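So the structure is just underneath, and the comments pick up after that.
With one protein chain held back, the other chains of the complex are shown just where they sit.
So, chain A:
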């Protein structure tokens, strides 16, 4: 029900509920990050190889062990895909929220310099936003690469590294 509403359109409500501070931004980031992670995790769990389920039950896994030793590792690639989408969308929303609802941060600086027609500030602000976005994605990618080491030889993605 809530998913089709773009997180950005929550900004007015977020400001009414949480005021002008960090909290509406946190709320928006949560909205933007939650659904990609949730949807990808669900997808990852549903697409687990049924034979692995059998193999685990043959080896005497109980429900809890099954969750931690089979479901979680098998769904990790999808969870990471969700995380990467989420961090992109979270960053987008952070900047957007800072423009409107927060009185600090790169987004605020960008919007503020636009108001004062300080284009010498606009460009560096944009570059900083891009750089920080790139770095956060790079960090997730690095983490993913080291945790999903086992995927490297079978996937196209592995070839770059």
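In this section, contacts are C-beta pairs under 8 Å (C-beta built on N, C-alpha and C of every residue); 3 or more make two chains touch, one makes a residue touch a chain; residues count from 1.
Simple rule for what comes next: contacts and distances are computed from a predicted model.
Q: Select, from "ATP synthase subunit a", "ABC transporter ATP-binding protein", "Formate dehydrogenase iron-sulfur subunit" or "GntR family transcriptional regulator", the UniProt-recorded name of the complex's unshown chain.
A: Matching "ATP synthase subunit a", "ABC transporter ATP-binding protein", "Formate dehydrogenase iron-sulfur subunit" or "GntR family transcriptional regulator" to the record, the invisible chain is "ABC transporter ATP-binding protein".
Q: Tell me which of A:2, A:16 or A:58 is the one touching the absent chain.
A: A:58
Q: Which parts of chain A face the unshown chain closely enough to count as touching?
A: Considering the whole complex, chain A reaches the absent chain at 49, 51-52, 54-62, 65, 69-70, 73-74, 76, 148-154.
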